[in-house]
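Here it is, the structure, as structure tokens.
All protein chains of the complex are present and in place, except for one that has been dropped.
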Amino acid sequence: MKWIPNFNSSNSLRVIFVIAVFILLFLSSIAYKHNQDLNESSKLVMHTYEINIQLERLMSAIKDAETGQRGYIITRNGRFLAPYLYSRDKVNASFITLKKLTADNPIQQQNLENLFKLIIQRFVSFENCLKYSDPKTYDKRKLDNHMFGGRILMENIRFQVDKMNDIEKKYLENRQKIYDQEISLSPLFSVSLFLTALTFILLAYRQISRDFERLKVFNKRLLISSGLMAESEIIGKFSTWQWDLDANKIDYSDNQYRILGVAPNSFVPEKETFLDFVHPDDKEAVAVSMQGIIEKKNLPFIYYKIIRRDHEIRHFKSTGKLLTDQQGSKILLGINFDITDEHLLNIELQERNRELEKSNKELASFNHVASHDLQEPLRKIQTFISRVSDADKAVMSESAREYLSKIESSAKRMRVLIDDLLLFSRTNTTKKEFIKSNLNELLENAESDLTEIIHEKKAVITASKLPKLDVIPYQIEQLFINLIGNSLKYSQPDRIPEIIIESEKVLSASYPDLLEQSIKKYHKITFSDNGMGFDPQFKETIFVLFQRLHSKTDYPGTGIGLAICKKIVENHKGYILADSVPGKGSLFTVFLPD
Amino acid sequence: MKLFIKFDINTICSLYLKHNLDKQNINFTSLGFGEIEIADNLDADALETLKNNLSPCGFEIVENQKSVLVQKIKDAIIELVFMEDSNNYKSSVFLAEKLNHSYGYLSNVFSEVTYSSIENFIILQKIERAKQLIIINEMSLTEIAFLLNYSSVAHLSTQFKNTTGITPSAFQRIIKKRRENLK
Partner (left out) sequence: MQKNALYILLADDDEDDRLFFKDAFEEIKIQTNVDFVHDGMQLMDHLNNLDNKLPDILFLDLNMPKKTGKECLIEIKKTERLKNIIIAIYSTSSSEEDIEDTFIQGANIYIKKPSDFNTLKKIINEVVTVNWHYHTSGLNRDNFLLRLK
């Protein structure tokens, strides 16, 4: 379906999002790693710093011991010996701490070992100094030696401590250098990655807002068209429903509820709900055709009745179609039309038609019977008059003979009138059996019917080739008889009557005001004579029943002949026209459909 | 199924006649046109039997001399109408030569016995022939008109209508429907 926009961008949006998410994940992992590194390095600094402190403590403890000893040696006051005595414990404690701190570094352990040896030597030297400074065991040379040895040991210890501090410092520096290298690289990388991710997200946002705009436009259109649809459903008295076969979900349009006589969405439609509304007579047929849509994918119109909840019966016409949508799920679409009004109108029309037909038939049969039954007494009158023989007439009075002849001529006139009326009514009532006929043959029959008057007037009738048409043969024969008879009747007394009959095929488009345009071709048959003609102002009224242009005494006639002609031509869905130049002749034109 | 059967009345009649005469062992020679010559004289009883045998089919032994002549005229007319080259003959001449009487005499005898004229009878026969040909439906009306020596189709149609009161096409239609009706 055209109006559903194709959102291909959703795929690219997905790609963008996935990339962005990966970048962000990457970025956060980098940040995490940096954090870890930072932590590590601060731990490392702390470690170095601690070692440093412990070494200094060791150093100061030894120095304290040295200072105490010196003070004791000089003053011989025992109080000075206290730091010396504590320093041993302090040295031990620091040593244990250092041993722990350098557990992961064998070089430092080795160095610590050496340091410890030196410190022990130094304490041995302290003991010796104390021993040789004691006045009891004083030995100036040995004291000097030991004092000097202690001095060298101190320097060695200081050297060893510095060496260890240097190693830690160097190690720290190295680590710091690597860390700095990493740290200095990552910001640029992270920023660029961040920017990329940002770009992607912006792109995605742009796409989303664009799609959103499009969606808004389509939504608006959809809203308008569904509004129109709902409105037209109400006006057109139809409704739509869709049935998603896979999800087994049925949706009714609002008007579907309305035409079922309930408020929109007043119930949840299910497969069987609709059938509940269908009239019991039609239930089976509707169920069968619903099944039929699924099998045949198409439903021709079905006609049935439904019963609304308020028991009103409505007439429905429905059709349906099976659709498969883009996702491949099958959807049944249906339209229901409420044709009750048309149905009732149709019934009424049929009823009226029947009445009309009936009254028409009655009228025709009245006409037929009336003229038919009128004939009987008239015929008797005429026959009885004819039975009055010449001998009878001879004994009658002059006036009686005249009255008799007047009765005779009146009866004759009445006979003509009744005959013509019968003929007219018959052109309406007789069965209209169309038979393919050669019009030339029918013309010959007509001429043979008129033989007497043709001979009497010495008339010349010239006919060109006429077509073969589906006609009611004796009606066309009657048409020819009436038209030719008319020309013969109104001929000029001093001129031999000439009647020319011609035929040609014409397109109805050539006579747009006259002919039925849905029929493409007509046969135009013209009857022209050299008779007395008539005033052209009467060219329409001439075909009206009982319309006469001449007095009865001049030209006996009933005014029915041309009305019959018109009737016959109309029975053949044709047209008849008359025209004339008074004194020159008349022209009758008959159009018969091909 | 519908079959149109063409038959020759003359042949049927002579066969039927021969069949009946043979049945009574009567020795005869056919002179044609319903005239036969019997070798021996028949007694009254034999004549009565023959008469009775022939009557179911409308055969009649014509006794009156004038009636005999009229029958001969009729036969001659039928022969003329059914002849392929009837166009070459004028009926009055044909009848006079064939029957060895003046046309005036034949005409008088004919109307005296039948209350109608030879001309009318010829027309009747020609129209009868035309009817047969129309029913067989092998020829167009034009061909039939030519075969039966009419100057035009119109002439045939007019005479057909004057004689029967209906047009050739109506006749054809009626007979066709009548046959359908019989089924």
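When the chains are written out, they are named A and B in that same order, and each has its own residue count from 1.
One rule holds in what follows: a residue touches a chain if its C-beta (ideal position, glycine included) is under 8 Å from a C-beta of that chain, and two chains touch if they have at least 3 such contacts.
Fair warning: this is a prediction, and the values are worked out from it, not measured in the lab.
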item: From A:Q375, A:N438, A:S503 or A:T589, residue that would touch the chain that is not displayed; value: A:Q375
item: Residue among B:F94, B:Y150 or B:F171 that touches the chain left out of view; value: B:F171
item: Of B:N53, B:S92 or B:T114, the residue in touch with the unshown chain; value: B:T114
item: Absent chain, residues of subunit B that touch it; value: 9, 13, 58, 74, 78, 114-116, 121, 124-125, 128, 131-132, 135, 164-166, 170-171, 173-175, 177-178, 181
item: Residue ranges of subunit A at the interface with the undisplayed chain; value: 372, 375-376, 378-380, 382-383, 386-387, 411, 415, 419, 422, 426, 430-431, 474
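Following the convention adopted for this analysis, only the chains that are shown with their structure count from here on.
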item: Subunit A and subunit B, separation of their C-alpha mean positions in angstrom; value: 85
item: Subunit B partner contacts - residues on subunit A that touch it in the complex; value: 435, 437, 441, 444-445, 447-448, 451, 473
item: Subunit B - residues contacting subunit A, complex; value: 153-154, 157-158, 161-162, 167, 169-170, 173
